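Once you've had a glance at the structure underneath, I'll fire off some questions.
Excluded from the complex is one protein chain; the other protein chains are retained at their positions.
As written, the chains take the letters A, B and C, and residue 1 is the first residue of each chain.
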Amino acid sequence: MRILFKFLKVAFVALPLLAMRQDKPLRVIFFGDSITQAGVSPTGYITKMTEMLKAQGKESQYELMGAGIGGNKVYDLYLRLEDDVLSKKPDVVFIYVGINDVWHKTTYGTGTDPDKYVKFYEALIKKMKAQNIRVIVCTPTVIGERNDASNPQDGDLNYYSRLIREIATRNNLQLCDLRKYFQDYLAQNNPKNEEKGILTTDRVHLTDNGNKFLAEKMMEALVQK
Amino acid sequence: MRILFKFLKVAFVALPLLAMRQDKPLRVIFFGDSITQAGVSPTGYITKMTEMLKAQGKESQYELMGAGIGGNKVYDLYLRLEDDVLSKKPDVVFIYVGINDVWHKTTYGTGTDPDKYVKFYEALIKKMKAQNIRVIVCTPTVIGERNDASNPQDGDLNYYSRLIREIATRNNLQLCDLRKYFQDYLAQNNPKNEEKGILTTDRVHLTDNGNKFLAEKMMEALVQK
Amino acid sequence: MRILFKFLKVAFVALPLLAMRQDKPLRVIFFGDSITQAGVSPTGYITKMTEMLKAQGKESQYELMGAGIGGNKVYDLYLRLEDDVLSKKPDVVFIYVGINDVWHKTTYGTGTDPDKYVKFYEALIKKMKAQNIRVIVCTPTVIGERNDASNPQDGDLNYYSRLIREIATRNNLQLCDLRKYFQDYLAQNNPKNEEKGILTTDRVHLTDNGNKFLAEKMMEALVQK
Partner (left out) sequence: MRILFKFLKVAFVALPLLAMRQDKPLRVIFFGDSITQAGVSPTGYITKMTEMLKAQGKESQYELMGAGIGGNKVYDLYLRLEDDVLSKKPDVVFIYVGINDVWHKTTYGTGTDPDKYVKFYEALIKKMKAQNIRVIVCTPTVIGERNDASNPQDGDLNYYSRLIREIATRNNLQLCDLRKYFQDYLAQNNPKNEEKGILTTDRVHLTDNGNKFLAEKMMEALVQK
């Protein structure tokens, strides 16, 4: 009798949770630039994450959506935040932006000043938090794969990554430290100190291996408690 | 009797309007960068406009407010639009931004791409129009005063000015073509083809004469029907 | 008798000149960047000049040689001056450099400061003059064909062109004012204010028409007394 009661008690609590889970998967938006735009292609990292979830029989628990546009910098995300993210009512958002903020300084003269980068980044966070979104911030990966700190933008990417780590701490947010993961990987797996060809095809955009590696790291962050 | 009635009818309609006018001056915000930030200083162009209104006995009809921050580009205006403009319920807004969008390309590598410039500019306009604000758009003045089209940023400033003229047409807005006014003035008043010293102290920021010239042009635009 | 004497006198003077002319054509080197490198291709401007000379039966009087290397700036010319020009003992040298000195500022951050541009340019001239070479200096053509002074580098190209005009005057050299010729042509022949497609394929490198136009202007300068 007591056991039955206990079972019922558990059932009363657990069943609605289960039901909710089945009816409404966790909606996850990846908000970023060209790497994320390519993330929903057949070999992209978001596609690979969906495949990983299927393989684990968890496809009904998550709904992964890409919101990446090539060439985007942090303020471009801010301009389309309402349309491309908030209006879609996501539960989780990965912010993965910064490559172009650094890169375009050299290639077009139109990068983003570090103080402005932080300002817009925190403006994004504020609006997402107001909608109770779980925000996961990512450090920018690489512009060049050399592992002796001699890629031209390494200093700046390290600096912007540090700014994001500080943003995570200050706003009490989960950090997905992609730059660190990439650097650690390349320290082990780039014996010839190549500029590209390991995780990237062109120093920035991902190889199949790069997409796979990114998918794993994003997944770890997503399922983390 | 009928005449009296008519007079009264007119009086009932007109008196509140007259009263309103006296009670509530036209609120005008100047939204821009360091030139506008300096505009509210004792010798700045906004101060000079207020003095012009006083001299004409119109000080009660207009309330001029500066909203300029040094180093601002178009997307910085977008970020602070709500706080610094919309929340103040202005009747008229001058948008005067673009110098840094061009200049910072060279000095910091952090200028603004032309397509992004237009995008953010029109996003500003859209939000202001939704609040029934009369928007006056200004072309960027100068970076260097040489009058033979040989200042390094002349090509880019001409291009961004053209974009603003197109924005004005497309959005049916009043244009205050400051760049044209400055170029015409310098064609006449810079016989030695100097880089600075006529309207600017340092190729960008205004001399007393520059502030006076700007104040006149802004005033013409403001009182224009 | 007197007539015979006169004839002989003329013959004594003229014959050696004629002989010299036939034995040794005037050697002309075009010293520059990618436009000049492409100048010796089948449709290039130097090839077209050679064809023009043939059509006029003057092919034996001139020997045209290209010395252009893609991406070259003025200091690159200085580094290879001995090998690619002086050692070849030319009679005439066209210096046609400046596009990359301006353009690379934006695209790679590796343009040339104006004062350094002048310094290296005059160092080139000094060494050529020491070898009695007739030097013809050319202003840089275009980066973008818009005819309303709104190509991003127009201001800088106008400035560097002015520097070259001043170099020509200061060093008493012949000027081939290519930028002016191009601007005048585009003012007449670019009704839609296009960025490219009239004289250039890509805002810089020449169409067949562009090569033809350049060949004519270079030829005028070459045969000028």
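Just so it is clear, contacts are C-beta pairs under 8 Å (C-beta built on N, C-alpha and C of every residue); 3 or more make two chains touch, one makes a residue touch a chain.
Keep in mind the model is a prediction, meaning the values are calculated, not measured.
Participant: Quick one: which of B:G109, B:G144 or B:G210 touches the chain that's been left out?
Facilitator: Only one of B:G109, B:G144 or B:G210 touches the chain omitted from view, namely B:G109.
Participant: From the list C:S41, C:S60 or C:T110, pick the residue that touches the absent chain.
Facilitator: Spelled out, the listed residue whose C-beta touches the missing chain is C:T110.
Participant: In the complete assembly, which of A:T50, A:N158 or A:N209 touches the absent chain?
Facilitator: A:N158
Participant: Which subunit B residues touch the hidden chain?
Facilitator: Spelled out for subunit B, the touching residues are 106-109.
Participant: Of the residues in subunit A, which ones touch the absent chain?
Facilitator: Residues of subunit A in contact with the hidden chain: 105-106, 109, 144, 148-159, 162.
Participant: Where does subunit C touch the missing chain, residue by residue?
Facilitator: 75-76, 78-79, 104-106, 108-113, 116, 119-120, 123
Methods note: only the chains that are shown with their structure count from here on.
Participant: Would you mind working out whether subunit A and subunit B touch using mostly the same residue numbers, over half shared, or mostly different ones?
Facilitator: Same: most residue numbers at the subunit A-subunit B interface appear in both copies.
Participant: Between subunit B and subunit C, tell me the centre distance in angstrom, where each centre is the average of that chain's C-alpha atoms.
Facilitator: 46
Participant: Hey, how far is the Cα centre of subunit A from the one of subunit B, in Å?
Facilitator: Averaging C-alpha atoms per chain gives centres 40 Å apart.
Participant: Taking each residue of subunit A in turn, which ones touch at least two of the other chains?
Facilitator: 106, 108-109
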